[in-house]
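Below: the structure, in structure tokens.
Note that this complex is displayed minus one protein chain, with the remaining chains in position.
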Amino acid sequence: MKDAALKQEYDVIVIGGGATGAGTARDCAMRGLKTILIERLDFTAGATGRNHGLLHSGARYAHTDPESASECIKENMILKRIARHCIEETGGLFVSLPEDGLDYHAAFIQDCLKAGIPAEELDPKEAVRVEPSVNPEIIGAVKVPDGSVDPFRLTTANVMAARMNGADIMTYQEVTGFIKDGTRIVGVKLRSHRDGSETEVRGRVTINAAGIWGHRLAELAGVRLNMYPAKGSLLIFGHRINRMVLNRCRKPGDADILVPGDTICVIGTTSTRIPYDQIDNMEVNPEEVDLLLREGVKLSPAMAWTRILRAYAGVRPLVASDDDPTGRSISRGIVCIDHEKRDGVEGFITITGGKLMTYRLMAEEATDMACRKLGVDRKCQTASVPLPGSEDTDDDRKRKSHIIELSTEQKAAGDRHGSLTSKIVSDDDAADALVCECEQVSVGEVNYAIEELHVHNLVNLRRRTRLGMGTCQGELCACRGAGLLERHDKCTQRSLDDLASFLDERWHGMYPVCWGETLVEIQFTSWLYEGVCGLDPSEVKVTENPTQH
Amino acid sequence: MRFDTIIIGGGLSGLVSAIECARAGQKTAVVSAGQSALHFWSGSFELLGQAGGETVIDRPLDSLDTLPENHPYRRIGSERLRTLLSKVPGMLSDAGLKSAGSLDRNHLRLTPLGFLKPAWLTLGDYVAFEAGKPLPWKKVALVNIYSYLDFYPRFLAYGLEKRGVECKMAAVNIPDLDTLRKSTTEMRATNMSRFLTDSAVDRLAAEVNKVAKGMDAVIMPAVLGIYSDAPVECLRKGVDVPVWFVPTTPASVPGVRCQLSLRDLFIRLGGEFLPGDIVKGGEFEKNRLRRVYTVNLGDMPLEGDNFIISTGSFFGHGLIADIERIYEPVFGLDLNVKGGRTEWYRKDFYAPQPYMEYGVTTDKEFRPSRKGETIENLYATGALLAGFNALKEGSGAGITLATALHVASRITG
Partner (left out) sequence: MMTLQQQNISDNNFESCIKCTICTVYCPVTAVNPDYPGPKQAGPDGERYRLKKPLFYDEALKYCLNCKRCEVACPNDVRIGDIIQSARIKYGRHRPSLRDSMLADTDTVGTMASAFAPIVNFTLGLKPVKLIMDAVLGIDDHRTFPKYSSLKFETWFRKNAAPSQDKFKRHVAYFHGCYVNYNYPQLGMDFVKVFNAVGIGVRLLDKEKCCGVAKIANRCVKDATRDAEINLRSIREAVGNGCDVMLTSSTCCFTIRDEYSHVLKLDNKDVRDHVSLATRELYRLVDEGKVKLVFRKDFHKRVAYHVPCHMEKLGWGIYSTTLMKMIPGLDLVRLDPHCCGIAGTYGFKKEYYNYSQAIGEPLFRQILSEKLDSVATDCETCKWQIEMSTGLPVENPISLIARALDVEATMKANGVE
């Protein structure tokens, strides 16, 4: 899909293609504002795409941060209504190990109930029965309505909703400066990451929804945001170990949540404060891997022998309020700043803090503020209107009730695109052929993503479809994907560069866990691409920093 | 059960030494733990293609001094290397495989992504160019099979057009493939080759002819001839212009063909091939290996005078890495691995990866050791050996073949 041809002037410029930015663009567009969403790289390239994918019930915060907890449970219920195809209602357990004791557990249920979170005590034996993967030595268990949410799908759906409501979308455009009229911000200067070209976009209100990168953006706007980055590392296992989300029932700590998400499961996280200049350099070190495994096996012993596909890390976009070096005691509370009031800079709003769970609420607050500035009085509807893909359509009902006999890849695509799956062309056998066999991504789905979902390269394609996210990490499908993208892009050298960069990007997540079958897999991949295919680093340009995709 | 020579590993290296031993009249057995990396073979054997991971090499046997002193090639020596490797085309021919190439000068093979890479020996029907000369064609047709995903005409065209060849792209279909196409995954090269036999090939040739008119050559994915040359010959006969093949991503037709052909040759020579079995370990007396035990044969060991271990690198499970260490799983042989897992890799995917050079260390006769003690009747060959990066050197097949032939000739005297 081509990026938008620019309009003369927008009501709102939203900067940041994470869940918050996309959600804000959707909310603004639904309220009739002329909106543009601008993303430096690709949607979900930042913290949105680099977390657990946990649909919090709020229980995790019930003890330490009741306000966040109650926000979470409210948003949890809303997402179950509006984003059905992005979430899975797995349920969750908070389990106490002998080393944790039962003190926290005792207060925990009360705290949950106070915050409005349905929490039910389970006998440990019963917990092992409903969730056989949990450590059988647990001494306490509480059932809560945790689930999993796919941040890629959620963000894409918000982007699509924004677009359907008239918003323009631009990716790979970095804000290099603001256009000012006196003390008022009236637009942004952009440079394209794809061809280096420069443009300007004008808007009456600009919303900074750039997460941790918002710190730098604020500097460009001449205001100071005191954010600090806390890095959290996670490991992805090759398949689902657990059916329900598993949490340690204790004060939040390292490696205490195991979340099943699509075909895999994720253990996390660690928490380390890092210098601001390292936020684009997310490398997981061996100590973090060891820590995640050592603590993780206490939650579910199967982690000791399950293949690890890759490791990744994200940066929590926290607004500093004290000097806690871990960053954990800080509230995940939403921070919505009117820079006119705070700094005397008009037409500029920052929406930050919060968490993936509360992205919609954050968007609502930021949009409310923008509406006030623009003198628009329209109600937020984002909590009640389903996202594209989560609508209750006839076709979708038939699929779900198996009136239509579905193939495996149609079922897999259905989980990814919800009711929009019907847009995937499946009119002949060639369209049904699988490009990515691990994740069941067909030619039709790839073509749909390229045409409709702002796909310019293999990493974009991966985020929209799961291509290359499975067991082989692109060994079988990278080449096929590159072949299909080239048909659309028609620049062969760029496609070869993209293929080479994609393999490099996959490797970056693999080397921290490079033993066992992961090492076998990467040796096989290297032989195949560098050997058989002759993909020679001297003939292609590899984009080095993986976040630059 | 007693044998003269027992070979652990049924890939290229294991089979080649097994064939040599069996041909010399030895009672020989091969234990093969599943199929081998030969299944991904491109159809070309490379000898030495690059020096220092960069400079393209034209005359491989004259360029051995670009390699480190302990490299298998330098241990064998250029003269003996020539003697050994000159046997290979004959062996392939005995197995029913035509090949072309010279030890004196590399030619260039065309890769599935359209790059030209130095090679020594290429199967008769696969695209190969003389180095340093303009390509022999002005106009070629790149003909895919409709809906087949592992052939990249546009990448190939890009590579060829850079060298002045005009490319036309087309996809053809014959009804014989329609049933296979119903499967979302199984339109694989090797599966298609099971359908493309007999009269189906005539129909394919007729379709190819429709797009081949006026072309100097047709280039197609290697989707024919998994069990014999007959379908390829039939297609070439039926198409009005010369047809050449480019290998595909796994599993490749030339790879499977080569594997099966060499295995059959070995069996024809009286060898015992034990498929799908894993050697668990052995019993030593002094510094000699007496017998090995396998998973399937249980308490009935295989006894032998000599043993060859050709279990490959990590892919073949010749080496195993766990979170802490890398080891050779059959006998616990000495390796050249140093340090923990952070030492095994570089963060740049395309950098020379240390793990690629790991393997068993040996004496000059390629005999490995355990805890520093050389085992007198055990030899190691192929990708299991330490001290080279086959990928960066473009030397994998050459090392595999040369060490296998070297060791076999030592054993058979």
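Note that the chains take the letters A and B in the order they are written out, and that residue 1 is the start of every chain.
Simple rule for what comes next: a contact is a pair of C-beta atoms (placed from the backbone, for glycine too) under 8 Å apart; a residue touches a chain by one contact, two chains touch by 3 or more.
Fair warning: this is a prediction, and the values are worked out from it, not measured in the lab.
Residue B:Thr294 is the one among B:Thr294, B:Ser310 or B:Thr412 that touches the chain missing from this view.
Residue A:Thr471 is the one among A:Thr471, A:Ser501 or A:Ser526 that touches the chain not shown. Think of the hidden chain as still there; on subunit B it touches residues 1, 33-37, 39-40, 179-186, 188, 190-191, 194-195, 226, 250-251, 256, 264, 267, 272, 274-278, 294-300, 315-317, 322-324. Contact between subunit A and the unshown chain involves residues 238-240, 260, 262-263, 290, 293-294, 297, 304-308, 408, 411-412, 437-438, 440, 470-472, 475-476, 515-517, 520-521, 524.
Definition applied: only the chains that are shown with their structure count from here on.
Residues 283, 286, 407-409, 429-430, 432-435, 437, 442-443, 476, 479-480, 482-483, 486-487, 492-493, 495-496, 499-500, 503-504, 507-508, 511, 514-516, 519-520, 523-524, 526-528, 530-539, 542, 544 of subunit A are the ones that touch subunit B when the two sit in their complex.
Residues of subunit B that touch subunit A in their complex: 37, 40-42, 54, 111-113, 115-117, 146-147, 149-150, 152, 154-155, 157-158, 178, 181-182, 184-185, 187, 247, 249-250, 252, 313-315, 317, 320-323, 340-342, 344-345, 347-350, 353, 355-356, 391, 396.
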